[in-house]
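Just below is one structure, and these are the notes that go with it.
All protein chains but one are shown in place.
Right, chain A next:
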Amino acid sequence: MSATAVHSLWTMAGGVTSAAPVEKFKAPVIEYTQLAPVLIVIGVAVVGVLVEAFVPRRARYYTQVFLTVVALAAAFAAVVGLAAGGYGTTKAHIAAMGAIAIDGPTLFLQGTILLTSMVAVFTFAERRLDPASHGKHVDSFAAQAASVPGSDSEKAAVKAGFTTTEVFPLVLFSVAGMLVFPAANDLLTLFVALEVFSLPLYLLCAVARRKRLMSQEAAVKYFLLGAFSSAFLLFGIALLYGYAGSVSYAAIANVVDGSVTQIDPALADTMGNDALLLIGGAMVLTGLLFKVGAVPFHMWTPDVYQGAPTPVTGFMAAATKVAAFGALLRLLYVVLPGLAWDWRPVMWAVAIITMLGGAIVAITQTDIKRLLAYSSIAHAGFILAGVIATTPDGISSVLFYLGAYSFVTVGAFAVVTLVRDAGGEATHLSKWAGLGRRSPLVAAVFAVFLLAFAGIPLTSGFSGKFAVFKAAADGGAGGLVVVGVISSAIAAFFYIRVIVLMFFSEPKADGPTVAVPSPLTMTTIAVGVAVTLVLGLAPQYFLDLASQAGVFVR
């Protein structure tokens, strides 16, 4: 663009400004009650930071756990209140000056995120699994995150009985970001939310008490790759702005489907240029697919899932996936429906390689956490099949699947925290041999989760998988369903293999023991099992709920 052109743009813009009457400054309208879930969580997170500063060390743990649980419960109550007030259906609208959409999917996903976070937080607060160190109960987190692993300062911190109670405010910040992520109604809010929930997660990954080097390695990888993906996302946002002259979902959608043709003179060269739209859209998709762990953006998953403290892994695997899929759904259904013909084939391919890739590579895994990581990749593929359906059923089936899957995941990782030997959690599969003989109850519970992952009837996994596959088939993606079923068959192999290993192998002499947890972890596991069975045996109410909630506001 030549200098004169730039000049003329400037002058024109200035001319317009000067010609128009000066607008009075209008205070933004913020619907605080409708944002209450997010505000409660963020507010308590801030309080949590203050607690770290002012409350004596002894009382911090109890204060933080109490605050966190209360915050999540209150936020959930707020979500239920909003849903009961009709904000999920008839009163759904765009709030906060266009930044946040309050509608069915938002409330459904926020509710799911809050509930899974709550049960996940119970495992954060678990202090009975590790033997007491120097007379103090310890949890899964490092005594002092800042000290170098193996250094004297770490030993001193351990000896002093420090604990990293900062994890609780971090979780709340992360949850707050996740609550905004699927509700974001413009690209900038989307990006901010992404960063708000990602940064605390990077930190949380790094603070494992045991195997800290691995934990830190995982955090660094996650951070680097997360930053890389954020860059794609941000660049995509820029391109989309260039295309539409706005970052608002509705405005972009209007330009995409051609209902707004008026060109913003400042963007005369780029507006309406489909190349920008396609490239920008693809890059934003990249950012979101990274978060859901779709192939080929999945490679961080196994390393991070394995290295992060197991409670964090459970939280991350469940809640992040819910938030990210929510954002993905909104992007595809609200911003880019006019482009369905362009993105569908690409997403087909992504879904297929995600399902197959996750399932196939999982076969040869020997670590239970990595196995579950690959399993989560395969599940991301299954959910993508529902996303691609592009029908109302597609939305509601994905919502249902996310609800079902997140509880199974939190529960499964909670069980992983129980199986321990001298080095902490015994995550190598060979150590799980014969677990069913030694601890039949724990093995049986884990078997229930595995069967749910495998999608065996009478578990929530079956209801969810059936719903997304049905939606995909009805939406004209029959081929995806075929691949999905084949992948499920492959996946069933490694799930069942673990069951066989637990129940039909001789226990090893030096095998791990199963720690008896406090009621906290027990609650997590019990809730996981209960939800798994209820959604498997009587899913109809929740399917109806999901289908009521499955309408996006524009």
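One rule holds in what follows: a residue touches a chain if its C-beta (ideal position, glycine included) is under 8 Å from a C-beta of that chain, and two chains touch if they have at least 3 such contacts; residues count from 1.
Everything below uses one rule, namely that contacts and distances are computed from a predicted model.
Colleague: Under which of the names "Sarcosine oxidase subunit beta", "Amino acid ABC transporter permease", "NADH dehydrogenase subunit L" or "Oxaloacetate decarboxylase, gamma chain" is the non-displayed chain listed in UniProt?
Modeller: From the choices "Sarcosine oxidase subunit beta", "Amino acid ABC transporter permease", "NADH dehydrogenase subunit L" or "Oxaloacetate decarboxylase, gamma chain", the unshown chain carries the UniProt name "NADH dehydrogenase subunit L".
Colleague: Out of A:458, A:490 or A:534, which touches the unshown chain?
Modeller: The one listed residue touching the chain not shown is A:490.
Colleague: Among A:195, A:303, A:421 or A:474, exactly one should touch the missing chain; which is it?
Modeller: Final answer for the missing-chain contact: A:303.
Colleague: Among A:229, A:439 or A:488, which residue is in touch with the absent chain?
Modeller: A:229
Colleague: Pick from A:283, A:384 or A:514: which residue touches the chain that isn't shown?
Modeller: A:283
Colleague: Could you pull out which residues of chain A are in touch with the chain that's been left out?
Modeller: Touch set of chain A with respect to the missing chain: 220-221, 224-225, 228-229, 232, 274-275, 278-279, 281-283, 285-286, 290, 295-297, 299-300, 302-303, 341-343, 345-346, 349-350, 357, 360-365, 490, 493.
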